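Removed: one protein chain of the complex. Kept in place: all other protein chains.
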Amino acid sequence: MQKITREQLIDQASELLANGTVSTVLGWGAGEFGYDVTPTLFKTAEEMQNGFVFNDFCGANFSKYLVSKTKTLEGKLLVFLKPCDTYSFNQLLTEHRFDREKVYVVGIPCEGMADIAKVKEISGEGISSIASDGDRIVVTTLYADAPVKIDARNVLAERCIHCKSKKHVAYDTLLGEEGDVVASARFDEVTRLESMTPDERFAFWQNELSKCIRCNACRDACPACTCETCVFDNPKSGVENKSPSNSFEEQMFHIIRAFHVAGRCTDCGECARVCPQNIPLHLLNRKFIKDINTFYGEYQAGAEVGSRSPLTDYTTEDLEPSEIFVGRNEHA
Amino acid sequence: MNNMGDTLIPSVGVITDVRIDTPDIKTFRVVTSDGKKAFDHRPGQCAMLSIPGVGEAMFSITSSPTNTEYMEFSIKKCGCVTEWLHQAEVGQQITIRGPYGTPFPVDDVFAGKDLLFIAGGVGLAPLRSVINYCRHYRDRYGNIDIVYGSRSKADLLDYREIIEEWANDAGVKVHLTIDNPQPDWDGHVGFVPSYVKELGFDTDKTAVLCGPPIMIKFTLEALVALGFDKRQVYTTLELRMKCGVGKCGRCNVGAKYVCKDGPVFRCDELEELPSEY
Partner (left out) sequence: MLKCSLDNVQTLFAEIAKEAKLYLPIDNADGTAVFGEWSRGVAWSNALNTAKSPKDFFFPQTEDLMRFRTEGKKIEVIDVRRESDDFVVFGVRACDVKSFDVLDRVFLSEPCDSFYAEKRAHGIIVSLACTRPAETCFCGIFGIHAAEPAGDVSAWKTEDALYLRANTEKGTALVARLSSVLEECSDDAVNAQKESIAKIMNKLPLKDLSTEAFGGGKTQDLFHSPAWDALSSACLGCGTCTFVCPTCQCYDIKDFNTGNGVIRYRCWDSCMYSEFTKMAHGNNRLTQKERFRQRFMHKLVYYPENNDGLFGCVGCGRCLAKCPISMNIVKVMKQIGGNKGE
(Lines give C-alpha, C1' and ligand atoms only; values in the text may rest on other atoms or scores of the structure.)
Protein backbone atom coordinates (compact mmCIF):
# COMPACT_ATOMS: atom_id res chain seq x y z
CA MET A 1 0.00 0.00 0.00
CA GLN A 2 2.93 2.37 0.67
CA LYS A 3 4.00 4.42 -2.34
CA ILE A 4 7.56 4.65 -1.18
CA THR A 5 9.66 1.49 -1.27
CA ARG A 6 12.15 -0.10 1.06
CA GLU A 7 14.82 0.30 -1.62
CA GLN A 8 14.25 4.05 -1.91
CA LEU A 9 14.70 4.42 1.83
CA ILE A 10 17.84 2.29 1.84
CA ASP A 11 19.28 4.27 -1.09
CA GLN A 12 18.63 7.57 0.63
CA ALA A 13 20.11 6.37 3.90
CA SER A 14 23.10 4.71 2.24
CA GLU A 15 23.97 7.94 0.49
CA LEU A 16 23.80 9.93 3.73
CA LEU A 17 25.86 7.30 5.54
CA ALA A 18 28.42 7.24 2.74
CA ASN A 19 28.90 11.00 2.55
CA GLY A 20 29.19 11.25 6.31
CA THR A 21 26.08 13.36 6.87
CA VAL A 22 24.81 10.79 9.36
CA SER A 23 26.51 8.10 11.42
CA THR A 24 23.53 5.98 12.25
CA VAL A 25 20.05 5.25 10.92
CA LEU A 26 16.99 4.67 13.07
CA GLY A 27 14.71 2.46 11.02
CA TRP A 28 12.53 -0.63 11.12
CA GLY A 29 14.21 -3.97 11.71
CA ALA A 30 12.85 -7.18 10.19
CA GLY A 31 11.07 -9.63 12.45
CA GLU A 32 9.96 -13.22 12.24
CA PHE A 33 6.70 -12.84 10.38
CA GLY A 34 6.82 -9.74 8.20
CA TYR A 35 4.56 -7.69 10.45
CA ASP A 36 6.57 -7.69 13.70
CA VAL A 37 9.04 -4.92 13.00
CA THR A 38 11.33 -3.54 15.72
CA PRO A 39 12.86 -0.05 15.86
CA THR A 40 16.52 -0.69 15.07
CA LEU A 41 19.75 1.27 14.74
CA PHE A 42 21.71 0.63 11.55
CA LYS A 43 25.34 1.67 11.15
CA THR A 44 26.01 0.67 7.54
CA ALA A 45 24.28 0.24 4.21
CA GLU A 46 25.05 -3.45 4.43
CA GLU A 47 23.28 -3.76 7.77
CA MET A 48 20.28 -2.09 6.19
CA GLN A 49 20.31 -4.46 3.22
CA ASN A 50 20.25 -7.36 5.66
CA GLY A 51 17.82 -6.20 8.26
CA PHE A 52 15.85 -3.12 7.24
CA VAL A 53 12.20 -3.37 6.30
CA PHE A 54 9.55 -0.93 5.22
CA ASN A 55 6.02 -2.14 4.80
CA ASP A 56 2.45 -1.55 5.94
CA PHE A 57 3.29 -2.47 9.54
CA CYS A 58 5.85 0.27 10.23
CA GLY A 59 3.52 2.21 12.48
CA ALA A 60 5.79 2.95 15.45
CA ASN A 61 6.50 6.64 15.99
CA PHE A 62 10.28 7.09 16.26
CA SER A 63 10.28 10.66 17.58
CA LYS A 64 10.58 9.76 21.24
CA TYR A 65 13.65 7.60 20.66
CA LEU A 66 15.52 10.74 19.63
CA VAL A 67 15.55 11.87 23.26
CA SER A 68 17.57 8.90 24.45
CA LYS A 69 19.46 7.95 21.30
CA THR A 70 20.92 11.37 20.52
CA LYS A 71 22.41 11.59 24.01
CA THR A 72 25.03 8.92 23.47
CA LEU A 73 25.45 8.92 19.72
CA GLU A 74 28.54 10.10 17.85
CA GLY A 75 27.52 12.06 14.75
CA LYS A 76 24.04 12.60 13.39
CA LEU A 77 21.15 10.20 13.59
CA LEU A 78 19.00 9.72 10.49
CA VAL A 79 15.40 9.14 11.38
CA PHE A 80 12.53 8.26 9.06
CA LEU A 81 9.42 10.17 10.03
CA LYS A 82 5.91 9.78 8.68
CA PRO A 83 3.76 12.93 8.58
CA CYS A 84 2.11 12.27 11.96
CA ASP A 85 5.51 11.53 13.54
CA THR A 86 6.80 14.97 12.53
CA TYR A 87 4.26 16.63 14.85
CA SER A 88 5.70 14.72 17.81
CA PHE A 89 9.16 15.68 16.56
CA ASN A 90 8.31 19.38 16.63
CA GLN A 91 6.61 19.13 20.00
CA LEU A 92 9.70 17.48 21.49
CA LEU A 93 11.85 20.25 20.01
CA THR A 94 9.49 22.83 21.48
CA GLU A 95 10.11 21.22 24.86
CA HIS A 96 13.88 21.12 24.27
CA ARG A 97 14.05 17.37 24.66
CA PHE A 98 16.86 16.81 22.17
CA ASP A 99 19.35 18.66 20.01
CA ARG A 100 17.97 19.32 16.51
CA GLU A 101 21.54 19.44 15.18
CA LYS A 102 22.04 15.78 16.05
CA VAL A 103 19.17 14.60 13.89
CA TYR A 104 18.66 14.31 10.16
CA VAL A 105 15.01 13.82 9.29
CA VAL A 106 14.01 11.99 6.16
CA GLY A 107 10.30 12.66 5.73
CA ILE A 108 8.47 9.76 4.15
CA PRO A 109 4.94 9.77 2.82
CA CYS A 110 2.46 7.44 4.45
CA GLU A 111 -0.64 5.85 3.01
CA GLY A 112 -1.78 4.64 6.39
CA MET A 113 -0.43 1.71 8.36
CA ALA A 114 -2.18 -1.60 8.94
CA ASP A 115 -3.22 -3.09 12.26
CA ILE A 116 -2.15 -6.74 12.35
CA ALA A 117 -4.97 -7.61 14.74
CA LYS A 118 -7.47 -6.44 12.14
CA VAL A 119 -5.66 -8.42 9.45
CA LYS A 120 -5.89 -11.52 11.58
CA GLU A 121 -9.58 -11.02 12.17
CA ILE A 122 -10.00 -11.53 8.44
CA SER A 123 -7.19 -13.94 7.60
CA GLY A 124 -7.28 -15.98 10.78
CA GLU A 125 -4.23 -17.05 12.79
CA GLY A 126 -1.33 -19.05 11.44
CA ILE A 127 0.17 -16.50 9.06
CA SER A 128 2.94 -18.01 6.99
CA SER A 129 3.55 -15.02 4.78
CA ILE A 130 2.27 -11.49 4.45
CA ALA A 131 2.99 -9.02 1.65
CA SER A 132 1.53 -5.92 0.09
CA ASP A 133 0.32 -5.96 -3.48
CA GLY A 134 -0.91 -2.56 -4.57
CA ASP A 135 -3.84 -1.68 -2.32
CA ARG A 136 -4.07 -5.19 -1.03
CA ILE A 137 -2.40 -7.12 1.70
CA VAL A 138 -1.95 -10.74 0.68
CA VAL A 139 -1.81 -13.22 3.49
CA THR A 140 -1.10 -16.91 3.31
CA THR A 141 -1.93 -18.96 6.36
CA LEU A 142 -1.51 -22.51 7.51
CA TYR A 143 -5.24 -22.99 7.36
CA ALA A 144 -6.61 -21.25 4.27
CA ASP A 145 -6.27 -23.10 0.96
CA ALA A 146 -5.60 -19.94 -1.03
CA PRO A 147 -3.92 -16.65 -0.13
CA VAL A 148 -6.33 -14.21 1.52
CA LYS A 149 -6.41 -10.82 -0.20
CA ILE A 150 -7.42 -7.96 2.04
CA ASP A 151 -8.16 -4.40 1.03
CA ALA A 152 -5.59 -2.47 3.04
CA ARG A 153 -8.08 0.32 3.74
CA ASN A 154 -10.18 -2.15 5.73
CA VAL A 155 -7.42 -2.98 8.17
CA LEU A 156 -6.02 0.48 8.86
CA ALA A 157 -4.85 1.26 12.37
CA GLU A 158 -7.30 3.44 14.28
CA ARG A 159 -5.11 6.53 14.09
CA CYS A 160 -4.71 6.06 10.32
CA ILE A 161 -8.46 5.80 9.77
CA HIS A 162 -8.58 9.19 11.46
CA CYS A 163 -5.41 10.56 9.87
CA LYS A 164 -5.23 14.28 10.54
CA SER A 165 -2.36 15.19 8.24
CA LYS A 166 -0.38 13.91 5.29
CA LYS A 167 1.85 16.95 5.59
CA HIS A 168 5.34 16.82 7.12
CA VAL A 169 5.84 19.72 9.49
CA ALA A 170 9.56 18.99 9.80
CA TYR A 171 12.19 17.34 7.63
CA ASP A 172 15.64 17.76 6.15
CA THR A 173 14.87 15.73 3.07
CA LEU A 174 11.47 14.70 1.86
CA LEU A 175 10.94 11.57 -0.18
CA GLY A 176 7.91 11.37 -2.44
CA GLU A 177 5.23 13.97 -2.64
CA GLU A 178 4.20 16.32 0.15
CA GLY A 179 0.63 15.97 1.32
CA ASP A 180 -1.83 18.26 3.07
CA VAL A 181 -3.55 18.54 6.39
CA VAL A 182 -6.66 16.46 5.90
CA ALA A 183 -10.15 16.65 7.32
CA SER A 184 -10.79 13.81 9.73
CA ALA A 185 -13.68 12.54 11.76
CA ARG A 186 -11.43 11.95 14.74
CA PHE A 187 -13.67 13.79 17.19
CA ASP A 188 -16.82 11.83 16.31
CA GLU A 189 -16.24 9.25 19.03
CA VAL A 190 -15.57 12.03 21.55
CA THR A 191 -18.85 13.64 20.58
CA ARG A 192 -20.59 10.33 21.12
CA LEU A 193 -19.10 10.06 24.62
CA GLU A 194 -20.08 13.67 25.37
CA SER A 195 -23.65 12.91 24.44
CA MET A 196 -23.82 10.20 27.10
CA THR A 197 -25.21 10.88 30.53
CA PRO A 198 -22.53 11.27 33.20
CA ASP A 199 -23.45 7.83 34.55
CA GLU A 200 -23.16 6.21 31.15
CA ARG A 201 -19.87 7.92 30.52
CA PHE A 202 -18.53 6.92 33.91
CA ALA A 203 -19.59 3.33 33.25
CA PHE A 204 -17.88 3.43 29.85
CA TRP A 205 -14.57 4.57 31.31
CA GLN A 206 -14.80 2.38 34.35
CA ASN A 207 -15.24 -0.64 32.10
CA GLU A 208 -12.40 0.37 29.80
CA LEU A 209 -9.95 1.43 32.50
CA SER A 210 -10.67 -1.63 34.61
CA LYS A 211 -8.98 -3.64 31.87
CA CYS A 212 -5.72 -1.81 32.58
CA ILE A 213 -2.88 -4.05 33.74
CA ARG A 214 -0.58 -1.12 34.62
CA CYS A 215 2.09 -2.15 32.16
CA ASN A 216 2.77 1.55 31.47
CA ALA A 217 3.20 0.85 27.74
CA CYS A 218 0.99 3.88 26.92
CA ARG A 219 3.22 6.15 28.95
CA ASP A 220 6.48 4.60 27.84
CA ALA A 221 5.57 4.89 24.15
CA CYS A 222 4.06 8.39 24.47
CA PRO A 223 6.25 11.10 22.90
CA ALA A 224 4.72 13.63 25.31
CA CYS A 225 5.83 11.56 28.33
CA THR A 226 9.53 12.31 28.56
CA CYS A 227 10.03 13.08 32.24
CA GLU A 228 13.35 11.71 33.44
CA THR A 229 11.54 9.98 36.27
CA CYS A 230 7.78 9.70 36.11
CA VAL A 231 5.87 10.46 39.29
CA PHE A 232 4.33 7.01 38.95
CA ASP A 233 7.79 5.45 39.13
CA ASN A 234 8.66 7.25 42.32
CA PRO A 235 8.05 4.97 45.32
CA LYS A 236 7.74 8.04 47.54
CA SER A 237 4.92 9.55 45.47
CA GLY A 238 2.36 7.17 46.93
CA VAL A 239 0.97 6.61 43.44
CA GLU A 240 3.60 4.19 42.25
CA ASN A 241 2.50 2.07 39.32
CA LYS A 242 0.48 -0.30 41.44
CA SER A 243 -2.75 -0.34 43.36
CA PRO A 244 -4.71 -2.55 45.70
CA SER A 245 -7.68 -4.55 44.55
CA ASN A 246 -11.16 -3.08 44.77
CA SER A 247 -9.84 0.41 44.37
CA PHE A 248 -10.33 2.96 41.66
CA GLU A 249 -6.71 4.06 41.98
CA GLU A 250 -5.31 2.67 38.75
CA GLN A 251 -7.81 4.72 36.80
CA MET A 252 -6.25 7.86 38.26
CA PHE A 253 -3.12 6.99 36.35
CA HIS A 254 -4.76 7.46 32.97
CA ILE A 255 -6.66 10.55 33.96
CA ILE A 256 -3.61 12.22 35.48
CA ARG A 257 -1.60 11.28 32.43
CA ALA A 258 -4.22 12.74 30.09
CA PHE A 259 -4.11 16.02 32.05
CA HIS A 260 -0.34 16.03 32.00
CA VAL A 261 -0.12 15.73 28.21
CA ALA A 262 -3.08 18.04 27.52
CA GLY A 263 -2.05 20.79 25.12
CA ARG A 264 1.12 18.89 24.27
CA CYS A 265 -0.43 15.70 22.88
CA THR A 266 -0.27 15.72 19.08
CA ASP A 267 -2.80 12.87 18.82
CA CYS A 268 -0.19 10.50 17.38
CA GLY A 269 -2.12 7.53 18.72
CA GLU A 270 0.82 5.54 20.12
CA CYS A 271 -0.96 5.08 23.47
CA ALA A 272 -3.85 3.21 21.93
CA ARG A 273 -1.65 1.33 19.47
CA VAL A 274 0.55 -0.18 22.18
CA CYS A 275 -2.14 -0.93 24.77
CA PRO A 276 -2.17 -4.71 25.20
CA GLN A 277 -5.70 -4.50 26.57
CA ASN A 278 -7.10 -2.44 23.69
CA ILE A 279 -8.18 0.47 25.87
CA PRO A 280 -9.10 3.44 23.62
CA LEU A 281 -6.78 5.78 25.52
CA HIS A 282 -6.54 8.20 22.60
CA LEU A 283 -10.12 9.26 23.35
CA LEU A 284 -9.06 10.86 26.63
CA ASN A 285 -6.48 12.94 24.80
CA ARG A 286 -8.85 13.79 21.97
CA LYS A 287 -11.38 15.08 24.47
CA PHE A 288 -8.77 17.58 25.67
CA ILE A 289 -7.82 18.54 22.12
CA LYS A 290 -11.46 19.03 21.19
CA ASP A 291 -12.09 21.17 24.27
CA ILE A 292 -8.99 23.27 23.60
CA ASN A 293 -10.18 23.83 20.03
CA THR A 294 -13.62 24.79 21.30
CA PHE A 295 -12.55 27.13 24.06
CA TYR A 296 -9.34 28.66 22.74
CA GLY A 297 -9.54 28.21 18.99
CA GLU A 298 -8.01 25.54 16.78
CA TYR A 299 -4.64 24.41 18.06
CA GLN A 300 -2.51 21.55 16.82
CA ALA A 301 0.39 20.67 19.08
CA GLY A 302 3.60 20.20 17.13
CA ALA A 303 2.38 22.00 14.02
CA GLU A 304 5.29 24.35 14.49
CA VAL A 305 8.33 24.49 16.75
CA GLY A 306 8.04 26.92 19.64
CA SER A 307 4.28 27.35 19.59
CA ARG A 308 2.72 27.75 23.01
CA SER A 309 -0.21 25.61 23.99
CA PRO A 310 -3.30 27.64 24.96
CA LEU A 311 -3.13 25.89 28.32
CA THR A 312 0.27 27.41 29.09
CA ASP A 313 -0.23 30.73 27.37
CA TYR A 314 -2.42 33.35 29.01
CA THR A 315 -4.12 35.95 26.88
CA THR A 316 -6.65 38.55 27.93
CA GLU A 317 -9.11 37.04 25.47
CA ASP A 318 -9.07 33.69 27.31
CA LEU A 319 -12.39 32.41 28.50
CA GLU A 320 -13.10 32.75 32.20
CA PRO A 321 -13.51 29.44 34.01
CA SER A 322 -17.18 30.23 34.50
CA GLU A 323 -17.61 30.65 30.77
CA ILE A 324 -15.87 27.34 30.18
CA PHE A 325 -18.24 25.72 32.63
CA VAL A 326 -21.20 27.09 30.72
CA GLY A 327 -19.60 25.92 27.53
CA ARG A 328 -19.34 22.41 28.84
CA ASN A 329 -22.92 22.39 29.93
CA GLU A 330 -23.98 23.42 26.48
CA HIS A 331 -22.07 20.42 25.18
CA ALA A 332 -23.89 18.02 27.41
CA MET B 1 -8.61 -23.17 53.82
CA ASN B 2 -5.02 -24.12 54.36
CA ASN B 3 -5.28 -23.42 58.01
CA MET B 4 -1.76 -22.24 58.51
CA GLY B 5 0.30 -19.18 58.93
CA ASP B 6 1.88 -17.50 55.97
CA THR B 7 5.38 -16.20 56.08
CA LEU B 8 4.16 -12.91 54.59
CA ILE B 9 1.87 -12.31 57.55
CA PRO B 10 3.98 -10.84 60.34
CA SER B 11 3.63 -10.84 64.10
CA VAL B 12 3.42 -7.74 66.18
CA GLY B 13 6.60 -6.68 67.91
CA VAL B 14 7.32 -3.94 70.42
CA ILE B 15 10.33 -1.66 70.57
CA THR B 16 11.52 -1.90 74.17
CA ASP B 17 14.73 0.08 73.90
CA VAL B 18 16.26 2.59 71.51
CA ARG B 19 19.98 3.23 71.69
CA ILE B 20 21.62 6.06 69.78
CA ASP B 21 24.81 4.57 68.40
CA THR B 22 26.09 7.11 65.94
CA PRO B 23 24.67 10.29 64.42
CA ASP B 24 22.73 8.17 61.88
CA ILE B 25 22.51 4.71 63.43
CA LYS B 26 20.19 3.62 66.19
CA THR B 27 19.87 0.18 67.74
CA PHE B 28 16.35 -1.04 68.47
CA ARG B 29 15.50 -3.80 70.90
CA VAL B 30 12.41 -5.75 69.84
CA VAL B 31 10.25 -8.37 71.57
CA THR B 32 6.80 -9.77 70.86
CA SER B 33 3.76 -8.08 72.38
CA ASP B 34 3.89 -10.57 75.28
CA GLY B 35 7.52 -9.76 75.95
CA LYS B 36 9.26 -12.76 74.40
CA LYS B 37 11.87 -13.12 71.69
CA ALA B 38 9.99 -13.25 68.38
CA PHE B 39 11.77 -16.30 66.98
CA ASP B 40 15.10 -18.13 67.07
CA HIS B 41 17.68 -17.30 64.47
CA ARG B 42 21.23 -18.16 63.41
CA PRO B 43 24.10 -15.66 63.10
CA GLY B 44 23.82 -13.65 59.88
CA GLN B 45 20.10 -14.18 59.37
CA CYS B 46 17.66 -11.34 58.80
CA ALA B 47 14.14 -10.25 59.67
CA MET B 48 11.51 -8.18 57.91
CA LEU B 49 10.38 -5.22 59.97
CA SER B 50 7.50 -3.03 58.98
CA ILE B 51 5.40 -0.11 59.97
CA PRO B 52 1.92 -0.46 58.46
CA GLY B 53 1.34 2.31 55.97
CA VAL B 54 5.03 3.12 55.68
CA GLY B 55 6.52 -0.09 54.37
CA GLU B 56 8.49 -3.20 55.10
CA ALA B 57 12.22 -3.73 54.85
CA MET B 58 14.81 -6.41 55.55
CA PHE B 59 17.32 -5.92 58.35
CA SER B 60 20.04 -8.14 59.67
CA ILE B 61 19.55 -9.28 63.22
CA THR B 62 22.35 -7.66 65.16
CA SER B 63 21.99 -9.50 68.43
CA SER B 64 23.46 -12.94 68.95
CA PRO B 65 21.25 -16.05 68.78
CA THR B 66 22.56 -16.79 72.25
CA ASN B 67 20.46 -13.93 73.51
CA THR B 68 17.19 -15.68 74.26
CA GLU B 69 15.29 -12.68 75.57
CA TYR B 70 15.13 -10.21 72.71
CA MET B 71 16.47 -9.25 69.30
CA GLU B 72 18.39 -6.12 68.35
CA PHE B 73 18.60 -4.30 65.04
CA SER B 74 21.18 -1.61 64.31
CA ILE B 75 19.62 0.56 61.65
CA LYS B 76 21.07 3.38 59.62
CA LYS B 77 18.72 6.14 58.56
CA CYS B 78 18.55 6.07 54.76
CA GLY B 79 15.01 5.48 53.46
CA CYS B 80 11.28 5.69 54.28
CA VAL B 81 11.13 2.81 56.76
CA THR B 82 14.39 3.63 58.48
CA GLU B 83 13.52 7.32 58.80
CA TRP B 84 10.24 6.38 60.42
CA LEU B 85 11.94 3.96 62.80
CA HIS B 86 14.45 6.61 63.82
CA GLN B 87 11.67 8.80 65.17
CA ALA B 88 9.95 5.87 66.94
CA GLU B 89 9.86 5.75 70.73
CA VAL B 90 9.99 2.93 73.24
CA GLY B 91 6.63 1.18 73.35
CA GLN B 92 6.01 1.63 69.64
CA GLN B 93 4.70 -1.52 68.02
CA ILE B 94 6.04 -2.67 64.66
CA THR B 95 5.62 -5.90 62.73
CA ILE B 96 8.26 -8.56 62.46
CA ARG B 97 8.68 -11.74 60.45
CA GLY B 98 11.54 -14.12 59.83
CA PRO B 99 14.14 -15.45 60.22
CA TYR B 100 15.29 -15.26 56.62
CA GLY B 101 18.43 -16.23 54.79
CA THR B 102 21.32 -18.61 55.11
CA PRO B 103 23.46 -18.01 58.21
CA PHE B 104 27.23 -17.95 58.57
CA PRO B 105 28.60 -21.52 58.79
CA VAL B 106 29.53 -21.03 62.46
CA ASP B 107 29.12 -24.69 63.43
CA ASP B 108 31.07 -26.36 60.65
CA VAL B 109 33.38 -24.20 58.54
CA PHE B 110 34.20 -21.72 61.29
CA ALA B 111 34.63 -24.35 64.04
CA GLY B 112 38.19 -24.55 65.31
CA LYS B 113 39.41 -21.82 62.98
CA ASP B 114 41.10 -18.51 63.65
CA LEU B 115 38.60 -15.88 62.59
CA LEU B 116 39.12 -12.46 61.05
CA PHE B 117 36.16 -10.09 61.04
CA ILE B 118 36.43 -6.96 58.91
CA ALA B 119 33.71 -4.31 58.90
CA GLY B 120 33.18 -0.80 57.65
CA GLY B 121 30.54 1.62 58.95
CA VAL B 122 27.13 0.09 59.54
CA GLY B 123 28.62 -3.12 58.09
CA LEU B 124 29.43 -4.08 61.66
CA ALA B 125 25.71 -4.65 62.31
CA PRO B 126 25.45 -8.04 60.56
CA LEU B 127 28.79 -9.10 62.05
CA ARG B 128 27.92 -8.25 65.65
CA SER B 129 25.60 -11.25 65.76
CA VAL B 130 28.27 -13.69 64.63
CA ILE B 131 31.05 -12.05 66.66
CA ASN B 132 29.04 -12.31 69.86
CA TYR B 133 28.03 -15.87 69.00
CA CYS B 134 31.68 -16.82 68.61
CA ARG B 135 32.57 -15.00 71.85
CA HIS B 136 29.79 -16.88 73.63
CA TYR B 137 31.16 -20.23 72.43
CA ARG B 138 34.74 -19.01 72.80
CA ASP B 139 36.28 -22.49 73.15
CA ARG B 140 34.94 -23.61 69.78
CA TYR B 141 37.04 -21.10 67.85
CA GLY B 142 40.68 -20.08 67.62
CA ASN B 143 41.97 -16.52 67.84
CA ILE B 144 39.64 -13.75 66.77
CA ASP B 145 40.76 -10.53 65.05
CA ILE B 146 38.32 -7.72 64.47
CA VAL B 147 39.17 -4.89 62.09
CA TYR B 148 36.60 -2.14 62.15
CA GLY B 149 36.66 1.27 60.55
CA SER B 150 34.34 4.18 60.15
CA ARG B 151 34.35 7.80 59.02
CA SER B 152 35.02 9.16 62.52
CA LYS B 153 35.05 8.04 66.13
CA ALA B 154 31.42 9.09 66.51
CA ASP B 155 30.48 6.86 63.58
CA LEU B 156 31.91 3.71 65.16
CA LEU B 157 29.00 1.45 65.97
CA ASP B 158 28.89 -0.37 69.33
CA TYR B 159 32.04 1.49 70.39
CA ARG B 160 31.53 0.96 74.10
CA GLU B 161 30.79 -2.77 73.69
CA ILE B 162 33.87 -3.14 71.50
CA ILE B 163 36.19 -1.36 73.94
CA GLU B 164 34.74 -2.65 77.20
CA GLU B 165 33.84 -6.21 76.25
CA TRP B 166 35.30 -7.48 73.00
CA ALA B 167 38.78 -6.04 73.50
CA ASN B 168 39.02 -7.59 76.96
CA ASP B 169 38.26 -11.16 75.86
CA ALA B 170 41.13 -13.59 75.81
CA GLY B 171 42.32 -14.31 72.29
CA VAL B 172 40.32 -11.45 70.79
CA LYS B 173 42.18 -8.56 69.19
CA VAL B 174 40.38 -5.42 68.09
CA HIS B 175 41.88 -3.10 65.46
CA LEU B 176 39.96 0.15 65.05
CA THR B 177 40.53 2.80 62.41
CA ILE B 178 38.88 6.02 61.31
CA ASP B 179 39.10 7.76 57.96
CA ASN B 180 40.56 11.10 59.14
CA PRO B 181 42.57 12.20 62.17
CA GLN B 182 40.66 13.86 65.02
CA PRO B 183 41.81 15.32 68.36
CA ASP B 184 40.39 12.68 70.75
CA TRP B 185 41.62 9.73 68.67
CA ASP B 186 44.99 8.15 69.20
CA GLY B 187 44.27 4.99 67.27
CA HIS B 188 44.89 4.13 63.64
CA VAL B 189 43.83 6.51 60.87
CA GLY B 190 43.17 5.28 57.33
CA PHE B 191 40.81 3.22 55.26
CA VAL B 192 40.02 -0.37 56.14
CA PRO B 193 41.57 -2.05 53.05
CA SER B 194 44.98 -0.45 53.57
CA TYR B 195 44.81 -1.12 57.34
CA VAL B 196 44.17 -4.79 56.61
CA LYS B 197 47.26 -4.86 54.40
CA GLU B 198 49.29 -3.09 57.08
CA LEU B 199 48.20 -5.55 59.73
CA GLY B 200 49.24 -8.39 57.40
CA PHE B 201 47.29 -11.35 58.75
CA ASP B 202 48.31 -14.99 58.49
CA THR B 203 46.44 -16.71 55.73
CA ASP B 204 45.25 -19.62 57.86
CA LYS B 205 42.26 -17.57 59.02
CA THR B 206 38.69 -17.56 57.85
CA ALA B 207 37.64 -14.01 57.07
CA VAL B 208 34.24 -12.36 57.22
CA LEU B 209 33.73 -9.03 55.43
CA CYS B 210 30.92 -6.54 55.58
CA GLY B 211 30.58 -2.91 54.62
CA PRO B 212 29.86 -0.63 51.68
CA PRO B 213 30.35 -2.33 48.27
CA ILE B 214 33.48 -0.32 47.51
CA MET B 215 35.05 -1.24 50.86
CA ILE B 216 34.24 -4.92 50.28
CA LYS B 217 35.82 -4.79 46.84
CA PHE B 218 39.10 -3.27 47.97
CA THR B 219 39.33 -5.26 51.19
CA LEU B 220 38.86 -8.48 49.26
CA GLU B 221 41.68 -7.38 46.95
CA ALA B 222 43.83 -6.66 50.01
CA LEU B 223 43.14 -10.11 51.45
CA VAL B 224 43.94 -11.78 48.15
CA ALA B 225 47.16 -9.75 48.02
CA LEU B 226 48.01 -11.10 51.50
CA GLY B 227 47.59 -14.61 50.10
CA PHE B 228 44.04 -15.41 51.13
CA ASP B 229 42.00 -17.65 48.87
CA LYS B 230 38.50 -16.34 48.06
CA ARG B 231 37.11 -19.59 49.47
CA GLN B 232 38.32 -18.42 52.89
CA VAL B 233 36.37 -15.18 52.77
CA TYR B 234 32.68 -14.72 53.54
CA THR B 235 30.57 -11.64 53.05
CA THR B 236 26.94 -10.63 53.21
CA LEU B 237 24.96 -8.86 50.49
CA GLU B 238 22.10 -6.44 50.58
CA LEU B 239 19.58 -6.00 47.75
CA ARG B 240 16.01 -4.78 47.60
CA MET B 241 13.66 -7.46 48.94
CA LYS B 242 9.94 -7.80 49.38
CA CYS B 243 9.02 -11.38 50.28
CA GLY B 244 12.18 -12.65 51.96
CA VAL B 245 11.66 -16.20 50.68
CA GLY B 246 12.83 -16.24 47.07
CA LYS B 247 9.49 -15.68 45.36
CA CYS B 248 8.97 -12.00 44.62
CA GLY B 249 12.00 -11.93 42.32
CA ARG B 250 13.54 -8.66 43.42
CA CYS B 251 16.83 -9.88 44.86
CA ASN B 252 17.42 -12.46 42.14
CA VAL B 253 20.99 -12.41 40.84
CA GLY B 254 21.91 -15.23 38.51
CA ALA B 255 20.28 -18.39 39.81
CA LYS B 256 20.50 -17.13 43.40
CA TYR B 257 18.08 -15.21 45.57
CA VAL B 258 19.98 -13.07 48.05
CA CYS B 259 17.15 -13.36 50.60
CA LYS B 260 17.22 -17.12 50.81
CA ASP B 261 20.49 -18.34 49.23
CA GLY B 262 22.29 -15.43 50.92
CA PRO B 263 22.71 -12.92 52.36
CA VAL B 264 25.87 -14.79 53.40
CA PHE B 265 28.03 -15.82 50.44
CA ARG B 266 31.54 -17.14 50.14
CA CYS B 267 33.49 -14.77 47.91
CA ASP B 268 34.31 -17.44 45.33
CA GLU B 269 30.57 -18.14 45.00
CA LEU B 270 30.01 -14.50 44.18
CA GLU B 271 32.41 -14.80 41.27
CA GLU B 272 30.05 -17.32 39.67
CA LEU B 273 27.24 -14.75 39.77
CA PRO B 274 26.64 -11.97 37.28
CA SER B 275 28.04 -8.76 38.74
CA GLU B 276 24.63 -7.34 39.58
CA TYR B 277 24.84 -7.05 43.35
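Should a chain be cited, it is by its letter among A and B, assigned in written order, with residues numbered from 1 in that chain.
FYI, a residue touches a chain if its C-beta (ideal position, glycine included) is under 8 Å from a C-beta of that chain, and two chains touch if they have at least 3 such contacts.
Bear in mind that the values here come from a model prediction, so they are computed numbers and not experimental data.
Which of these, A:46, A:200, A:220 or A:323, touches the one chain of the complex that we don't see?
A:220
Just one of A:97, A:168, A:273 or A:286 touches the chain that is missing; which is it?
For the chain that is not drawn, the touching residue is A:273.
Contact with the hidden chain only, please: which chain A residues?
These residues touch the chain not displayed: 31-33, 36-41, 60, 65, 117, 121, 124-128, 142-143, 213-217, 219-221, 229, 233-235, 240-247, 249, 273-274, 276-278.
Touching the hidden chain in the full complex, which residues of chain B are there? Just list them.
1-2, 4-12, 50, 52-56, 78-80, 82, 89, 91-95, 238-240, 242-243, 245-250, 252-255, 272-274, 276-277
The working rule: only the chains that are shown with their structure count from here on.
Between chain A and chain B, what is the gap in Å from one C-alpha centre to the other?
Here the centre of chain B sits 51 Å away from the centre of chain A.
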